[in-house]
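A short write-up of the structure that comes next.
With one protein chain removed, the remaining protein chains of the complex are shown where they sit.
Each chain carries a letter (A, B and C) given by its place in the written order, and its residues are counted from 1.
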Amino acid sequence: MTNSLEAPTIPITVDFSGGLEMLFDNQRRYAVSLPATDANGKPANISFLIDHLCRTLMKDPRADLFVLDRHIRPGILVLINDADWELEGEEAYEIQPRDNILFVSTLHGG
Amino acid sequence: MTNSLEAPTIPITVDFSGGLEMLFDNQRRYAVSLPATDANGKPANISFLIDHLCRTLMKDPRADLFVLDRHIRPGILVLINDADWELEGEEAYEIQPRDNILFVSTLHGG
Amino acid sequence: HDGCGRRLSDGEFDRYSRQMIVPGMGKEGQLRLINSRLLIIGAGGLGCPAGQYIAGAGVGTIGIVDSDVVETSNLHRQVGHATARIGMKKVDSLITHLRGLNPLPTYIPHPFHITSSNAADIISQYDLVMDCTDNPATRYLISDICVLLCKPLVSAASVQKSGQLIVLNCPPAPQGLVDGKYPPCYRCCFRKPPPAGSMISCGEAGIMGPVVGMMGVAQAGEAIKILASALHVPSQDSLERNLLQPTLLIYTYDLESAVGPYSFRALKMGGRKKNCFACGENSTLTLSGIKAGSPNYEQFCSVPTSSCKL
Partner (left out) sequence: HDGCGRRLSDGEFDRYSRQMIVPGMGKEGQLRLINSRLLIIGAGGLGCPAGQYIAGAGVGTIGIVDSDVVETSNLHRQVGHATARIGMKKVDSLITHLRGLNPLPTYIPHPFHITSSNAADIISQYDLVMDCTDNPATRYLISDICVLLCKPLVSAASVQKSGQLIVLNCPPAPQGLVDGKYPPCYRCCFRKPPPAGSMISCGEAGIMGPVVGMMGVAQAGEAIKILASALHVPSQDSLERNLLQPTLLIYTYDLESAVGPYSFRALKMGGRKKNCFACGENSTLTLSGIKAGSPNYEQFCSVPTSSCKL
């Protein structure tokens, strides 16, 4: 499959919480049309989504507050349909239509 | 369609909150297999569901705390998939598979 | 004229700095709070925690209505009172506590019942009302007056292990205005009260302190955002903000299991109803009518005012 404009996409929602929304133009929820496959034709997974978000939605120069070494930075939880991504396969989880992916920064204040 | 044991049913969940759970054996959530049609062959609606709940699930002699004159008693909100039933057609709303119907008693204490 | 141009004193700046640096609050939001007048009706399980955060945040004028006196059985949940103040009027006891926390606001005690006769006179002195009462008749009365006086109403209730919260009439729109999307009043959401005897009374049902506490703090949170963001000022802008999705928050506490997926539910309610008795297009509700005894709230609710003060 080529990266043509007609490449199929997966409709999902992406949420940012716990302060991460500040990195994404202070918007908490995005409707995202995610390319269904990555450059190698493999089904879009969480890794690919994170990469996609950095390329298309990140409005802040401080990308390292979201991603470190191409992985989500420590201290950010990833929730797939409100379940910890560790229950779903982490970065390898293949995105399904209408999935909700939530990125939430863990808090320490009190 | 007859009322045979093989009559098709609609799988839904029914929740009770705000104290109404006390009328239903202190259980907050029930998985209900609702007959798809009423005795007259009309699709199951909220009215039919309320009647069905009184016949099959109500464990308390105080049925009038839930139903008055075959209508839900004043002071109880009915939520269809977390939306006020007035947005969905009230008693005439036709139940869909996997619907969640919530009955919640309005509170006045404080 | 709204006083939002003045400087903050050093004392104010010290005290409010941690909330002023929150994005969206700022000096402007803080001055709006300082220049606001807020009425808490009920100094019990909801009014105590609500009052603490309202006073802490620096709302400039805080009125409190309650006719009761502090009793021992209040103190597991009415955390703005104290054992040494048992027997004192609740308004005086709570103001004592709040003034100790923050001496800067002006505190106004209204040590009597809110009634059809006095409700409009009291509520007209404030910008926003918090319903922290404990019986349906008073809840309908307060909402009706708020409709007629164009005041936003932050309403909460709690019994036993359940709590409810809803922001009503915000931003306020004049009675009878129904062509478009306007926010509901209490009657739009709860058209009829429960029949006499069907309510699980708080005296027999009991109440868990943190349940009513959560609702009281949540009320303060809603009131602070409304005043600080000027969401209570009628304007096209405020109407467009998503207060137009009226939400009833319900909290269900379970003694047998930890917080879980159904502890909190946000229920989508409708907007203003064309045929609403209070705010709808043919409403005959008036301030003078209410003062003269029409409608009769006690009769409408068919129950005596609850004798259990939560």
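Of note:
Here, a residue touches a chain if its C-beta (ideal position, glycine included) is under 8 Å from a C-beta of that chain, and two chains touch if they have at least 3 such contacts.
What you see is a predicted model; the values in this text were computed from it and never measured.
Set against the missing chain, the residues C:Ser17, C:Ser117 or C:Asn282 yield one that touches it, C:Ser17. Here the missing chain is touched by one residue of C:Gly221, C:Pro234, C:Gly271 or C:Pro295, and it is C:Gly221. Hidden from this view is one chain, which touches chain C at 11, 14-25, 29, 49, 52-53, 56-58, 72-73, 75-77, 79, 81-84, 100-103, 160-161, 165, 167, 170, 202, 204-211, 213-214, 217-218, 220-222, 224-226, 228-229, 231, 241-243, 245-247, 249, 253-264, 266, 268, 310. Interface residues of chain A facing the missing partner chain: 15, 17-19, 22, 28-29, 64-65, 68, 73-77, 79, 82-84, 86-87, 102, 104-110.
Note that in this section only the chains that are shown with their structure count from here on.
In chain A, no residue touches at least two other chains. The multi-chain contact residues of chain C, meaning those touching 2 or more other chains, do not exist; every residue touches at most one other chain.
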